[in-house]
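All protein chains of the complex are present and in place, except for one that has been dropped.
Residue numbering begins at 1 within each chain, and the chains themselves are lettered A, B and C in the order written.
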Amino acid sequence: MKKKMSKKMWGGRFKKPVDKAFAEFSKSIQYDYRLAEYDIYHSLIHVDALHREGVITKGERGKLLEALGDILYEIKKGRFKFTAAAEDIHTDIQNKVEKKVGTLALKLHSLRSRNDQIVFDEKFYCIDEGQKLLNLLSEVLQSLLWLSKKNKNKLIVGYTHLQRAQIIPFSDYSMAFFYMLKRDFDRIANFLGTLCPALGAGALAGTPLRRGAYRKALDKMLKLKARSFSLDQCLVKNPLDTVSERDFIVELLSALAILQMHLSRFAEDLILYSTKEFNYINLPEDFCTGSSLMPHKKNPDFLELVRGYTGRIYGNLLSLLATLKGLPLAYNRDMQLDKEPLFSSVEVIKDELKIMARFIRGISLNTNQINKAFEDEGLYATELAEFLAMEKKMPFKKAHDLVGKLIRYSEDKKIKIRNMPDSMLSKFHPGLTAQVIKRVMNPHYVIKVKKSISRKLPTFKK
Amino acid sequence: MKKKMSKKMWGGRFKKPVDKAFAEFSKSIQYDYRLAEYDIYHSLIHVDALHREGVITKGERGKLLEALGDILYEIKKGRFKFTAAAEDIHTDIQNKVEKKVGTLALKLHSLRSRNDQIVFDEKFYCIDEGQKLLNLLSEVLQSLLWLSKKNKNKLIVGYTHLQRAQIIPFSDYSMAFFYMLKRDFDRIANFLGTLCPALGAGALAGTPLRRGAYRKALDKMLKLKARSFSLDQCLVKNPLDTVSERDFIVELLSALAILQMHLSRFAEDLILYSTKEFNYINLPEDFCTGSSLMPHKKNPDFLELVRGYTGRIYGNLLSLLATLKGLPLAYNRDMQLDKEPLFSSVEVIKDELKIMARFIRGISLNTNQINKAFEDEGLYATELAEFLAMEKKMPFKKAHDLVGKLIRYSEDKKIKIRNMPDSMLSKFHPGLTAQVIKRVMNPHYVIKVKKSISRKLPTFKK
Amino acid sequence: MKKKMSKKMWGGRFKKPVDKAFAEFSKSIQYDYRLAEYDIYHSLIHVDALHREGVITKGERGKLLEALGDILYEIKKGRFKFTAAAEDIHTDIQNKVEKKVGTLALKLHSLRSRNDQIVFDEKFYCIDEGQKLLNLLSEVLQSLLWLSKKNKNKLIVGYTHLQRAQIIPFSDYSMAFFYMLKRDFDRIANFLGTLCPALGAGALAGTPLRRGAYRKALDKMLKLKARSFSLDQCLVKNPLDTVSERDFIVELLSALAILQMHLSRFAEDLILYSTKEFNYINLPEDFCTGSSLMPHKKNPDFLELVRGYTGRIYGNLLSLLATLKGLPLAYNRDMQLDKEPLFSSVEVIKDELKIMARFIRGISLNTNQINKAFEDEGLYATELAEFLAMEKKMPFKKAHDLVGKLIRYSEDKKIKIRNMPDSMLSKFHPGLTAQVIKRVMNPHYVIKVKKSISRKLPTFKK
Partner (left out) sequence: MKKKMSKKMWGGRFKKPVDKAFAEFSKSIQYDYRLAEYDIYHSLIHVDALHREGVITKGERGKLLEALGDILYEIKKGRFKFTAAAEDIHTDIQNKVEKKVGTLALKLHSLRSRNDQIVFDEKFYCIDEGQKLLNLLSEVLQSLLWLSKKNKNKLIVGYTHLQRAQIIPFSDYSMAFFYMLKRDFDRIANFLGTLCPALGAGALAGTPLRRGAYRKALDKMLKLKARSFSLDQCLVKNPLDTVSERDFIVELLSALAILQMHLSRFAEDLILYSTKEFNYINLPEDFCTGSSLMPHKKNPDFLELVRGYTGRIYGNLLSLLATLKGLPLAYNRDMQLDKEPLFSSVEVIKDELKIMARFIRGISLNTNQINKAFEDEGLYATELAEFLAMEKKMPFKKAHDLVGKLIRYSEDKKIKIRNMPDSMLSKFHPGLTAQVIKRVMNPHYVIKVKKSISRKLPTFKK
């Protein structure tokens, strides 16, 4: 037991060993192993700074860097295995270094605190994963552009309140999601621009190593990694703030919640449009599943899961917000629980985006079914009223009323407006003739008269 | 690939194999393996019902029951290993049965739907885990009773607004948490009373097997398990409701959220009372941890994690509520995502309760420090005002004002009320004398005059 | 200013008047006026107890009861007007009593605390409003029963994954919501059974008035109100728990969140089924609205608002849960913020239920459109497979595969299964003939063969 205790990174003043069930409960290694790479970076910089400040010798520095480099290599190769018995990733790496260099490892954790390490690691994780999210999101954006271009002369029914509203270009529809997700892209990109992994905060009060030493060590490291951060930003401004704040994680979780909300709306629409009833689009079969009981089913499971995961992504955001509420300064153990929500949201959304980019390219339109819907005369009601307002100078509200009554008349008498003779139409307005109706109640007219919108597709290069 | 497809429980009408990344994304085996035991129960009942209805022969029934029994045995022994390649636990068990009995296994999934299985499994899970939660909660309740009895003559400072309010019996304080958690106990117990694992809903429309056959099969099974449910309740009343509803999970997650809220308040108080500043209680060292940088630290990590997990438990509740919002009837794939929040909340809270029951028994009071606090004269202000109201018949509001001014005078003049001569006191009220002050400003007087409360400790047997 | 200060219920020890902006910020009168009635009850009981304990004379008691009675009369008549300048409803009523009886009012607040009053008031509010919710909910349940009976021989398409699944009785569909809401009814009713407005907790430590006095005063009051609570339950068991707990509000908000989730699902389905595309039902026109631009629109706004309010009801639950997280014992001012979420959820849901009960009675089915959907042959696929399993003893999984292939063949060859000659069908299975197809692919057959479900409509009397 004693020996086991010594493998912890603390414990000198403790008489009793830690309770086993509690030790198990408080562990984070089973999820924070994802930070291994970034924890190595912290150590590499720290070792260099220790040497610059004369706390360790050049030889010691070399040995430590080599041991750390070996572990990093394993991580990069995907061969790193965390030790389940370790308390957390920091302890695990410390122990692994000790295995390689013996008691020299005891100097590795000089003058630093896990409070400093963890926030460095998490920021680096956000930077790396944020970049991956942007890459995946840009694939989805490209797919949406592709879909819009492919169907650039196609029209579709536009809805409000899920009731047929007006005919619109299909690309207006598909590009709506492009613009939503493009704002998500910008939101995440802006967020990444504010991030910089800082070090030197100690537990809450700073350390005896000079600012300049950190700066040089960091500079060297970042050059090696070909990363360009502003060095000034990467030094600690306020150590309490540094170790106790997680607003950057909440900000990312918020941005992901908004992105997920957009995905849920896209999924909902595709589910609707691929029902037998709407039937405007066909979904790619290889992203659908069947039923173990009902042989005919082709279910849009991918889209349902995307919609369903919205709960998870919202829940992760709330989870962290609630955890952080009212915490006293500086670090509290509660903060350990920031990681699972973060990892969960990042991983779910990466999976969704990865599949969505290919899913979109499997969507095709059922033009026949769409054209059938265009026979619905209500779809031209607005243009009819606009025609009366624009060309016949009727106050719009009157034109609106008039067309409402015309529709009701058509329903009551069971006669299509398109089939009404001039005599019938003119009772509503002298300017209404069968010829006018034919001109206005036409999908292409509908699109042509909309002048407030520019429909040039944007270019998007990541 | 073809062979792999045949291992799915659906797929006859599909031309293309399912996309790999999507298959991976949509799997649930990595978490729904927890339901293996309950899924076997469903199969045992179902096989029996199939036989009663003549769909399978007696011999087939025997072989299937044996195969299922073997798997159940593995589960009970903790030796069950799910196959990561399977889509979900239902498929995994189906495949395992097939390995044992060959093509006969193809009859196992006759006339039933995974929609029916999953809700049966989840209800059974809630029943079993709910019972475990009650057992653990009752341990915590016993510990709180133990703590209250152990310190039954001790007093402590009571707070409102985190400002010293009045002196109270320590057991009033500790029993407050008992009563909160007792309501949680009752809430969960009441919930469990409403639960019954139903079967026979099919995918959404029922099955051709007769109600009576299910009833007899279920009866037999429950007798074996020595479980007493109302059989009528365990038959499906409405198949759409059965397969599409998850309110029972939300109800459990809500009850757990309230329980967790109580735990967070208890944790917060213990954290406060064990600071150097309050110092009213000592926490058990084996449930605390140290710092890797600061050698003197003894941190209440267990309590902080309990407080911090509140975010998780709230997040899980929101997650499922959001997922279920606005879902059309009946089953949708979104519902698959009900499981992780459920498992997460159940498992976290079980861990917390398990440790908390022992943690409480390690708490001791710092009587010296508490007694020092009793010197604070503000703590007797209410009783002084009440004395004036009760014995001197002052309107309480006047007595309240008077005592407020007395305190302010004491602060301004830097003279303790206890040290004021009669002449000084009588300026505030003729009935105020040094003797009265001595009588009233006494912790035991404070407790004695409270007549509205019965302080007999309740008995609690699970 | 001084005079204004004296109207507060505290302040003796304060030198400076309270900051105006802060006073405004901390007021609750603008929403807690809803508790006026219950606050009077507390005072009525309290005055009686004060008299029993000799704190006030019989004459004083009489005057106070009369003044309180007058105010109660105003409240009951809907004529009560709160004074916006008052801090809260307790202060407002105290001041109003003072206006009526002068300085005698200063005795009203003897030996009690607003901490005790507020929790009494809130519990009473929950009891009263909970009963109203049950009444309204029972109207909705009656409407659902009415709808089910009215259409008791009608069938409809059942969905899973929003894809056509199987034909079901319409009443199975409508009664699914009945059963959901019936559980909500039971959940709220059970909750109300646990509620009892307690008094005598003081600020946190009890009061000098004897338990028996409260008991008698309470008994008298409840008899007057013809209310039957268990008196023992209405006395304070633990004063800290009493004043600092709000789990009863969270429990109600949870029950309302589940109810709202059910309403959101009902709303979603009705929105879908009333689209031009599904067109299974007609919504009552007087609960729909139009568009200011598009003359033809008939939008299901009521249903959309119901669905949309789900966010509000969830948000209210989470708001209170987050507020209560980690609060130290006993009362903290944070708790004042429990009221707005409570009032909001109760009021929104009462409105929804009130309208929903009438809305449901305006729904009619489009039988023509539904029958047209029944031509979809996929809807009979399950019954075809079940037929093969039950009558031809095929392993179900094989039957499932066979039917899957039959459907695909039908789609590829563009020939309806109903139109296939025996020679074509027998290639799939010798038992498949045109006659069999005709028998099985029939909506009434589909319903008739489901034996696992009892379809007797339940009776429901509130």
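Keep this in mind: a residue touches a chain if its C-beta (ideal position, glycine included) is under 8 Å from a C-beta of that chain, and two chains touch if they have at least 3 such contacts.
Worth saying up front: this structure is predicted, and the values here are computed from it rather than measured.
By the touch rule given at the top, the unshown chain touches A, B, C in the complete complex. Touch with the chain that is not drawn comes from one residue among A:His51, A:Lys298, A:Arg333 or A:His429, which is A:Arg333. Screening A:Arg187, A:Lys220, A:Lys276 or A:Arg361 for touch with the missing chain picks out A:Arg187. Set against the missing chain, the residues C:Ile281, C:Leu321, C:Leu365 or C:Ala381 yield one that touches it, C:Leu321.
Of the candidate positions A:Lys237, A:Lys372, A:Arg418 or A:Arg439, contact with the hidden chain is made by A:Lys237. In the complete complex, the residue from B:Leu72, B:Ala176, B:Leu204 or B:Leu318 that touches the missing chain is B:Leu318.
Contact between subunit B and the unshown chain involves residues 160-166, 271-272, 275-278, 290-301, 304, 318, 321-322, 325-326, 373, 376-379, 381-382, 384-385, 400-404, 407.
Interface with the hidden chain, as seen from subunit C, comprises residues 8-19, 21-22, 24-26, 90, 109, 111-115, 202-203, 284-299, 301-302, 304-305, 307-312, 314-324, 332-337, 340-341, 351-352, 354-355, 358-359.
Contacts to the hidden chain, counted on subunit A, fall at residues 9-15, 55, 103-104, 106-107, 109-111, 115, 158-162, 165-168, 172-173, 175-180, 183-184, 186-187, 190, 194, 200-211, 214, 235-241, 243-245, 247, 250-251, 254, 257-258, 261-262, 264-265, 267-269, 272, 307, 310, 314, 317-318, 321-322, 324-333, 382, 386, 389-390, 393, 395-398, 400-405, 407-408, 446, 449-454.
Operating definition for what follows: only the chains that are shown with their structure count from here on.
Look at where the CA atoms of subunit B average out and do the same for subunit C: the two points lie 23 Å apart. For subunit C, residues that reach two or more other chains under the stated contact definition are 160-162, 165-166, 272, 318, 321-322, 325-326, 382, 400-404, 407.
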